[in-house]
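Here the complex is missing a single protein chain, while all its other protein chains stay put.
As written, the chain order gives the labels A and B, with residue 1 at the start of each chain.
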Amino acid sequence: MPRFHLLEFIMKETNAVFKSRGISFLYLSPTILILLTFIFYPAWKAIILSLYRSNLFLGTRKFIGAENIQNLFWGPLAPGFRQVMVQTIIFSTLVVGIGISVSLFLSVQANKDIKGARIYRMLLIWPFALSPAIAATIALFMFNPEVGLVNAVLHMNIRWLDSPVLAFLLTVCIAVWKNLGYNIVFYLAALQSIPRSPLEAADIDGASPVKKFWLVTFPLLGPTTFFLLFTNITYSFFDTFGIIDMLTRGGPVGPGPFFDKEGLTTTLMYKVYLDGFGGSSNMGFAAAEGLVLMAFVVLVTFLQFRFLGKRIHYEG
Amino acid sequence: MKKNESLWVHAVLIFACIIICFPIVFALIKATQESGDVTSASLVPGGAFWKNLQIVWYDYHLGCYLRNSFFISVWVALGKIVLSLFASLALVFYRFKGKNLVFVFIIVTLMLPTEMLILGLFDLVSTQPAAKLVLLLQWMFDPVEFFFAPTKYGFGWGDSLVGVVMPFMASATGVFLFRQHFLSIPHSLADSARIDGANSLQFLRYILIPMSLNTIGALALIQFIYVWDQYIWPRIIIRRTANQVVQVGLNMIVSTGESVQWSQVMTAVVVAMIPPLLVFALLYRSFMNGYALSSEK
Partner (left out) sequence: MKKTLTVLCALLLTTVALFANGTAEQKSSLQVVKPIEITFWHSLGDAARSGWIQQRVDDFNASQKKYHVTQEAKGSYRDTLQAAVLADKQGNAPSLVHVFEVGSQLAFDTNIFMPVGNIGSFDTSDYIKPVLNYYTINGTVNSIPFNSSSPVLYINVDKLVAAGYSADYVPETFEDMIKVVETAREKKVADANISFALHGWYFEQWMAEQGAVLLNNDNGRAGRATEVNLTSAAAVAIGNFLSTLGKKNLYSYTGRFEDWDGSDAIFTGNKAIFHITSTADLGNISRAVEKSFTLGVGKLPIPTGAKRNGTVIGGGSIWVTKNHTEQELKGARDFALFLTNTDNMVSWHKLTGYYPVRNSSVDKLTEEGWFLSDAKQLVAFNQLLTTIPNSATAGALGGTLLDNRTIMEQAMQKILQGGDVQMVLSEAKVIADAKLKEYNANF
């Protein structure tokens, strides 16, 4: 029985047997202390930093209030920021959408009762142990326009890394590829613990395989999909940094009037890094961008829980 | 299953496996080739693996990077397991007011991954610590100074592996997992332990931990790989080659002052894959059970 009772987790309380408050505090304190010190405090500080003009090299710091945020949305640097936001949304949508659909599809196939299913499953899962940096390094070599395998085999000189759209799509593909293993692990497990009865009932009713899938299997995979949506979104926002830094460094500047201010593969996270730690360092400005990123993540999480949380089916 | 359908499924799966596994096979083969072959389309394995390995291990510091990655991955995995065990023990088996609030407080941090905090975290971790405890306390208890002014005193862990490890030590995922698991332990068991006069530590040691090995294994696997794969934070906080971890090290190896030696880069990639794969192979079963993903218990 899958144990992902997402919204119920907070409510259960039946196992409390010990009473000492002091000891419970003691046990909780290391975790709370570390979270407070290394997560909440820096988060707060980053919010405050966005109200300042700060430079890493100069060690200067001047209060400027909302000027950083202003510069994000109005002013000469705003179009670049807007482009990065749009790119990030498109990038995430693609990575999450393609990632989850492909994983679901492959998991369903690998779950079928065929010879060698075990081997297929193993082969599909093990790239989960790869890191984004490794995935990107291999891609960097394979798709190198001069010495890479892909161009050599195709006998063409496709500029994978400097045509903006190609570079963008390549980054999406590598990001999806790297995370397939992770998604498949969870989907496979969830598929394997779907009880027989609803499926058999559907069979008796004469449902086609496709109908069976969408009306029975998919809803039962709800909790897993929900969980994977959340982790994939986080992945696409943050973990893809390694891929971008190794593969495209923010990437070639995009086309047209909208996408030509910044590199096409610069996601919001990468932009924060570039502005804060690269170039001549404008940390307050980067912090303002980080603020937007934080707001984004909170919003997405909130939306997810609000609209999808209600639709999750649990099995009886 | 009909024959046609079965064939089609096989075809799809074989195709998928090839696409998914090919890049790694590619890296493996290329790691064995000499520099001449490496840039061609040849996929014939060569015999230069050991030579490449030696060069990239010593000249390009791969050994160093691996050692550092190992250090942080093991320590963080251990730290997280221990801290989460205790936190979950408190959250599940103790009764106190505000328990749910604490839990939500912990879970909220899932929305604040380290990557998002680099700007604030950087200051905190690399600024020099206070010379005297008194100064530190004075600073901490001055709300304006503490919350609004630039971080005056930090930990002074810039460019050290401790600075990489500490921010990761607590784990919301761990607390979540262990709590799930502990909640499923029969109430009668916990009750009888208390009636028998066991204190919480004994309960933990003799009952909880033996029952939670799968969850521990699962958490260990997830965290080892998660930390092994860390890129942004080590990139920012570590300066010296001697302290760098393998993921960022790959970037260094690719962009040395001379032409990129792809055979050596691929060798580094292959070697960097081995530890997480090993851990994965060893803890896979735990992982499947610990996440309640398989039907075994």
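A few comments on the model shown:
We adopt the following convention: a contact is a pair of C-beta atoms (placed from the backbone, for glycine too) under 8 Å apart; a residue touches a chain by one contact, two chains touch by 3 or more.
These figures come from a predicted structure and were not determined experimentally.
Checked against the hidden chain, the listed residues B:P23, B:G79, B:G217 or B:P234 yield one contact partner: B:G217. For the chain left out of this panel, the touching residue among A:F18, A:F38 or A:F285 is A:F285. Screening A:G22, A:P76 or A:G206 for touch with the missing chain picks out A:P76.
Contact with the chain that does not appear here is found for just one residue of A:F25, A:F277 or A:F305, A:F277.
Of the candidate positions A:P30, A:G97 or A:P145, contact with the hidden chain is made by A:P145.
Looking at chain A, the residues touching the absent chain are 53, 55-60, 62, 71, 75-77, 80, 144-147, 159-163, 167, 248-249, 252-253, 255, 260-263, 277-280, 282, 285.
Panel shows chain B; residues 59, 64, 67-68, 70-71, 74-75, 78, 126-128, 156, 158-159, 161, 210, 213, 216-217, 239-243, 252, 255-260, 282 of it touch the chain omitted from the view.
The rule we apply is simple: only the chains that are shown with their structure count from here on.
Centre-to-centre spacing of chain A and chain B amounts to 16 Å, using the average Cα coordinate of each chain. Contact residues on chain A toward chain B in their complex (touch as defined above): 1-3, 9-10, 12-21, 23-25, 27-28, 30-32, 34-35, 37-46, 48-49, 54, 61, 106, 109-110, 112-114, 116, 120, 123-124, 126-135, 137-142, 146-147, 149, 152-153, 177, 180-181, 185-186, 188-190, 192-193, 234, 238-239, 241-242, 245-246, 269, 272-273, 276-277, 283, 286-287, 290, 293-294, 297-298, 301. Note for the complex: chain B touches chain A at residues 1, 6, 9-10, 12-14, 16-17, 19-21, 23-24, 26-27, 30, 38-41, 43, 83-84, 86-87, 89-96, 99-100, 102-106, 109, 111-121, 123-124, 147-148, 150-151, 166-167, 169-172, 175-176, 179-180, 182-185, 187, 190-191, 193-194, 200, 225, 228-229, 231-232, 235-236, 247-248, 250-251, 254, 262, 265-266, 269, 272-273, 276-277, 279-280, 288, 291-295.
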